[in-house]
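Left out: one protein chain. Kept in place: all the others.
To keep things simple, chains are lettered A, B, C and D as they appear, and every chain counts its residues starting from 1.
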Amino acid sequence: MESHLISNGIVLVMLFGTAATIWAVRRSRLWSSAFVSLWHRRRLALLVTAVYVGVALLDSVAWVGGDSLGGDTVSLHEARSVIDRVFGGSQEKSYSAPLATTEFYGGRGLRYPGGHWLGTDMIGRDVFYLTLKGARVALLIGGLTSLIAIPLALLFGISAGYFGGRIDDVVFFLMTTLASMPGLLLLIALIMVMGKSTLAVCVALAVTGWVGFCRVSRGETLKLRELEFVSAARALGVSEFQILTRHILPNLMHLVIITFVLMFSGLVLSEAILSWLGIGVDGSWGQMIDQARNELSRDPIVWWNIAASGAALFGLILAVNFVGDALRDVLDPRTVKDEK
Amino acid sequence: MTALLEVTELTTRFPMAGKEVPIVDALDFEVGRGEVLALVGESGSGKSMTALSLMRLVPKPGRVASGSVRLDGEELLNLPVRAMRRVRGAGVAMIFQEPMTSLNPVMRVGEQVVEAIRLHERVGRSAALDRCRRLFEQVGIPDAAERVHAYPHQLSGGLKQRVMIAMALSARPRLLIADEPTTALDVTVQAQILRLLRDIQEETDMSILLITHDLGIVNEIADRVAVLYAGRIVETAPRTALFENPMHPYTQGLLRSMPALALSGRRLPEIPGVVPSPSDWPTGCRFASRCSKVMAVCEGVLPEFRVQGPGHDVACYALQEAASRGEKKGVQQQEGAS
Amino acid sequence: MTTPLLRVQGLRTWFPIKAGVFRKTVGHVQAVTDVDLEIEAGSTLALVGESGCGKTTVGRSILGLTPSQSGRVEFEGADLRGLSQTAWRPYRRDLQIIFQDPMASLDPRMRVRDSVAEGMRSFGLGRDESERTERVQQLFERVQLDPDHIWRYPHEFSGGQRQRICIARALAVEPKLIVCDEAVSALDVSIQAQILNLLADLQSELGLAYLFITHDLGVVRYLADRVAVMYLGQIVESGPTASIFANPLHPYTRGLLKAVPSIDPHRRGGAPPVEGDVPSPSAPPSGCYFHTRCSDVMEQCRTQAPAVYGEGPQRARCFLADPSGAPR
Amino acid sequence: MNLKSIHSGARGLGWIALWALALLACNNNPYPATEGDEKVLYSSFREAPRSLDPAVAYDTGAHAITGSVYDTLLEYHYLKRPYELIPGLATNLPSQRPGDPGYTVYRFDLRPGMMYENDPAFALDEPGRTTREIVAADVAFELCRLADPAVNSPVVEPFSNIQGFQDFGQALTQRREDPAFADLPVQDQYASLGGISGVRSVGDHGLEVAVRSDYPQIQYWFAMPFTSPVPWEAVAFYDGQEGRPRFADHPVASGPYRLDQYDRQSRMVLEANPNWYGAMHPEWAAPGAVYPSEGAPGDLEAGLLAPEWVGQSLPFIDRVEFRREKESIPYFNKFLQGYYDAAGVIKESFDQVIDEGGLSEEMAEMGIRLEKGVEPTIFYIGFNLDDETVGRPGGGPARKLRQAMSLVVDSQEYTRIFTNGRGIPAQSPLPPGLFGYDDGYENPYRQVDLERARELMVEAGYPEGIDPATGKPLTLSFDTYDTSAQGMLQYRFFTDAWRQLGINVKVEATNYNQFQEKVRNGAYQIFMWGWVADYPDPENFLFLLWSDLARSKSGGPNTANFMDDRFDALYLSMKSRPNGPERQKEIREMRQILEVERPWIELFHREDYALFQGWLENVKPFGMSFPMTKYRDLDPAARASHREDWNQPVVWPIWVGLALVIVLIVPGVVTFMRERQ
Partner (left out) sequence: MGAYVIRRLGYGAIVVFGVLFLLFILFFTVTSPDDIARKALGERVPPAVVEQWKINHGYDKPLFPAPGQWADNMLVEHYRRMLTFDFGRSDADDTPILERIRKGMGPSLALTIPLFVLSLLVAIPLALLVAFFRETYIDRAGVILAVLAMSVSVLLYIIGAQYLVGKVLHWFPISGFDSNPQVVVRFLALPIMIGVANGLGGDIRFYRTVFLEESNTDYVRTARAKGCGEVRIMSRHVFRNSLIPLLTRIVVAIPFLFTGSLLLESFFGIPGLGAITVDAIQGNDFSVLRTMVYIGSLLFVVGQILTDLSYALVDPRVRLE
């Protein structure tokens, strides 16, 4: 199947998922009140995050057809996203400063004078366009990795915490072993061995990243298991599986969400370091920063490339961190109790 | 002679549901010298917060909003921070409900008592440690000489509470606030601690403000009782008067609903309903919604205190009504009491 | 003689203490040792003791929530001890439990309706969800809660209300015996009275039996038909409530009764009736477990473990109760 | 505890104070102390050389050391262009006479009385000895090492032209199957085989080497460290056992410098070798040991023939410090701060340094000099001609496809963007300065012509780039193991060009192993590669397309797998021919074949822009990787004063920062105090 169709499908699924989540949240007073208070606390951060997500989604919906871009015949046959169609295609030959009318070096005229809000990069690509494209990569790294890591961590963490005994021993051993290996090095080794691709990077990040949350969910499950409502459920003849799905899991959901948000920013930041080592994901902000790194030493200095990618990265991480902080306050059962 | 502690119009507010709610609402009471006053109330009545307000230890974001707290005539609420620190421990000492968590887990208990001593007196470490040992003996800790080197987790709950008491006594306070000192303890140990408190009070003649929800404890130790309901005092009376002749409907209900008094097999007389949450306290009498003698006037304005006997003040419209209808009732009540 | 509803014999629940390089078991926390209990249908047995005496473990062991080592737990003649979770299932309907902490005993993320209906679902009671909802509403009314509130979350209720929900949850499967594990200890006096009344009403209406685990002797006196007093994992005295309160045989029972502060303004306690602290259950004293704190301690108490003595309904684990005449 | 915490607090304060002091005392000078009267040259390296064994070391980084440490029989003249060989350790250029049929015998004569540097290894020869004379047998020994498969020399192929060279290697392998033989010291192994049959030492100082007559290029190899005399004692002693370093890390040699410190991670230091023949025997005035008195036209004007140097004994510089600089920017900045004496122009700073092809005013004011020169290099994009789509099996259409793709790659634009225009667009494999380079030649397929390319695409059967087999744009893969961000940008430049033809070229950047795997399996289509000449002869470029060296056939460097009978015939004939019109004609015909066949898209010949500080004297860029350090001189006093001028720390931000902190904190404390009352 064509990759853009898959991507479109994922977007569709995500939109449905979001709709379903909103519906579920609205139905559940617990979650909707949490969201309302989150909205009150961090309106700006939420909006900023939403803009990033929006851009990423617009960049994920793609179809074939339309006009060619600046003599690029192949693009006629390729699926291009909304972002590609609106912002792509204004290709120059080399560097130009933001809103400049001539090339940065040599002063040749531009094809689109004044048309590059954030200038162009070394081979003349529009920096604003590249920055927008980075949003999708960042969300892909954060999202895909979390999608692999969190369920894995939950599965292992819950079963270890709930059933204990041998299962716990095995999971705990696995966790300790993985946690003992220096994260970044293991990550690099995995990517070197698996080969460099977005999926490989995400899988490697997930393999090194699931341990932390596994430990948390194991600990929390251990605590929950001893709580009286679990005993009550057992006394009511509820099966172990139902106890896990109806009692333990929902009570870990707040941790899942908090972890997801906090993990997200960590993942995007580590991708930047991977990019520096040359094993990052194509088109990420980390790669842009790495490309732009040397430009700071250019004289005259080329600042817009690193500024744009750095600011985009910073903005996303900051917004997500703020949201994560607030989420922690809003969802933490301790603070919920205090409010009562 | 004035009372040791005079509290007037003490109000402590907490932000809740968007407004500042008085958790402790215009309390008036006194603790005489050498007197044990018990502040009784159910959870949420504001009794612990009252204690913390006196010490100016109300946790943020709460604050003492108004009123006056005088210790030996000295106003505490506007004392500079430094001077207030001196009052804590030396003027007013405090012990808490949970001896498990109230002691610093990583410091030896002796060290903690020594710290308390040396905060208020210029004495050397070894002298302070000696004094600590004597205090430990005084509060009945066996093997006091060794126990000063113990960590809190090495002591049982009863011993920890004794350490707390020793710490409270270390700076020879004039007033001891005991906030539910035995709630976390077993009955047998509770009896030991209560006995200890009574003995110490008699020996040192200090005053005690006892905060509890257990009327049994009140009876064991108190001289006078103030009953707290939803941030307000509803009745103050000498101990015997309160137990023999409770006047406020709430006090009456509380006493009657104790299973220890009830006969087996009979229904317990219960107070219906629940304590209202501080954010929706009514403007009138706060007990009105649960009161069996409620009248129209109860829901309007808070009732005033009226003297109903020697040292016996009650804030209730029903009593005021009865009083205004004639003395006959009062006579009858007196008869009933005898 | 009819079989009692529940008969516990020689129940023992010990938790291993592990130490050393290979985590060998070096000792046991002797939470419950050789406990015998009987509860008749429709009656209340109170299990009294101080914290850490093992009374909660007895309750949990009876329900199979905490694994026990030996003994018998007979319910209507069938031994339940050591059954697997699946084998237990049919009995779960008959045996229910209510916990002390109303905060922790309801799933905070679950609407109370679902918590209450959970047992019904697992036993297939009620044809469909709407019928169960109806039933939950009825139960709410039965425990004097507003049936409109069934869709709320636990944190929207007060402590007393939450305890009512727990009762409703237990009642939902129509049990014959409810273990009330300190069910009213965390409540204020005025609320406690409401719940106690409710429990009493339910008992008379539905013929429920209660195993009432508590440390509050006042509650015991009010509610229980029979009392069992526990100390360090053992039952030291048991018998009808009235006779125990009137004439306690065991020195510990006597001390316990005396230690309760009275609310008679003309009676204030004298010297504390029992001195010292409870010994650790991992290293109980030799002989009679109570001899370290007993005011009537004799020489043989230090070395010899007393058996359960006494004729008739009231029996005690004390040499003083030995009718054959212990040396004094 | 209280006391303890005060103590630890005090200790903490102490630490902070220590650091604050350290900071105040600091400046940006990366060197410990001034060098005094010594003339020290500061240079850098990026990656430590893999090996300093002269038989193995084959990269520029290693040659920076081995070239100074190992002396060769022949050398290049420092100033003369085109390159000219002069005698080094040998007294004269080799004489030639015919040997066995098809072979020519070269005879070298070593100067008597030359000594190795002092080294404990010589104690193996005779206890207590620290040096010995250099003899012809040492060169023969080194040639044996080149032939020894265990040494794994990268230059076995050209040396195979020596008579008996390969036989020696095979015999060695065979004999080593006998463990008793294999355990012998290598020098004994070589001796028992009688050495290479074509190599013979005559007395202590004469050496005769028989080489196939069609390989006159062998002479150039005697100007490279591969053929330096190597004492067998050093190889035997430095075996990596018992704490002794390996020979690859511990050169024992005879050159103008000796390796004084060798820390692969951070530092390498060369110092003048007192045993060097130039230092021990200045009276010889040997060509390789004194500054030349004649040069190329223009050298006199450039001050390279100033009387203060002409005829003087070498070397002028006492010590060379190499510091590791992994990143080019810090390195260049340090150069601008005066802490390095020479630097290439990094592209990031190109516009600061270069103004319209010359030095910018700013740089000129600093006294920095610029030297330009085209290096004997070629960078190219290659097609795997074994591939079905782009290669030989595709026949005519595939050729047209290659031609079309060649027509849209704009070298001019490429060098402008990626090398600041440093580089000459390549028309053929041969760079300027080499025999056979034709200044007027314009390759018709290397001039950008989009229209023509599109026509060729139609002719190749891919109109608009559509592959009739799939109905989609033709998809090719560009294989590389360079995953750096910079690399991706370059490849993007090419793929964007090809996209104009409707060809979708995907960059497959994998790790090195996977890339090699692909190359081994022939599973590659397009790649980018570069070649730097070993010696200035066209043969050294054209052999890259010789079918005998095809990757798929012999694992050789002909990665394009170009195999053309006519080309091969011309190559073999051209190889042994001396420079002249005949050779010129053959080269031209080979060029003609390549022009049409397009195994490569020639990109550019690199142009080197080197910067030198004003205090570094006698600098003439050399192009090939031979360190010419011994000819250079410098002025330490000028350097010291410039460094001081250029590196005054800017201090005011510290005070601004402090003020900011105070402004931020004070109101907070005030507010807090107010709130508490």
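Simple rule for what comes next: a contact is a pair of C-beta atoms (placed from the backbone, for glycine too) under 8 Å apart; a residue touches a chain by one contact, two chains touch by 3 or more.
Since this is a predicted model, take the numbers as computed values, not measurements.
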Open item on the list: I'd like the shown chains that the missing chain touches, ordered by label.
Closed with: A, B, C, D
Task: Given A:Ile6, A:Val36, A:Val64 or A:Leu184, the one touching the chain that is not displayed - done: A:Leu184
Open item on the list: For a quick check of understanding: of D:Asp138, D:Glu325 or D:Glu595, which residue touches the chain that isn't displayed?
Closed with: D:Glu325
Open item on the list: Out of D:Pro101, D:Gly395 or D:Pro649, which residue would touch the omitted chain in the full complex?
Closed with: D:Pro649
Open item on the list: Touching the absent chain: which residues on subunit A qualify?
Closed with: 173-174, 176-182, 184-186, 188-190, 192-194, 265, 269, 272-273, 276-278, 286, 289-290, 293, 296-297, 306, 310, 313-314, 317-318, 321-322, 325
Task: Hidden partner chain, residues of subunit C it touches - done: 19-23
- [ ] Determine and list the subunit D residues touching the chain excluded from the picture.
- [x] 1-2, 5, 12, 15-16, 19, 22-23, 25-33, 47-48, 50-51, 149-150, 152, 154, 157, 173, 240, 246, 248-249, 263-267, 323-327, 329-330, 333-334, 337, 339, 511-513, 516-517, 519, 555-557, 647-650, 653, 664-665, 668-669, 671-672, 675
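Note that in this section only the chains that are shown with their structure count from here on.
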Open item on the list: Can you identify the chain nearest the overall CA centroid, using each chain's own CA centroid?
Closed with: A
Open item on the list: From the mean C-alpha coordinate of subunit A to that of subunit C, what's the distance rounded to whole Å?
Closed with: 52
Open item on the list: From the mean C-alpha coordinate of subunit A to that of subunit D, what's the distance rounded to whole Å?
Closed with: 43
- [ ] Give, as an integer number of Å, the spacing between the C-alpha centres of subunit D and subunit B.
- [x] 88
- [ ] Could you pull out which subunit A residues touch subunit D in their complex?
- [x] 71-78, 91, 93-94, 105-106, 121-123, 192, 195-196, 275, 278-279, 282, 287-288, 290-291, 294-295, 297-300
- [ ] Quick one: which bits of subunit B touch subunit C in the complex? Just the residue numbers, please.
- [x] 42-43, 156-159, 186-192, 194-195, 213-217, 219-220, 239-240, 242-244, 253-255, 257-262, 264, 267-272, 274-275
Open item on the list: Per the contact definition, I'd like the list of subunit D residues that touch subunit A in the complex.
Closed with: 328-329, 332-333, 346, 348-352, 413, 416-418, 420, 464-466, 472-473, 483-486, 488-489, 492-493, 496, 499-504, 509-511, 514
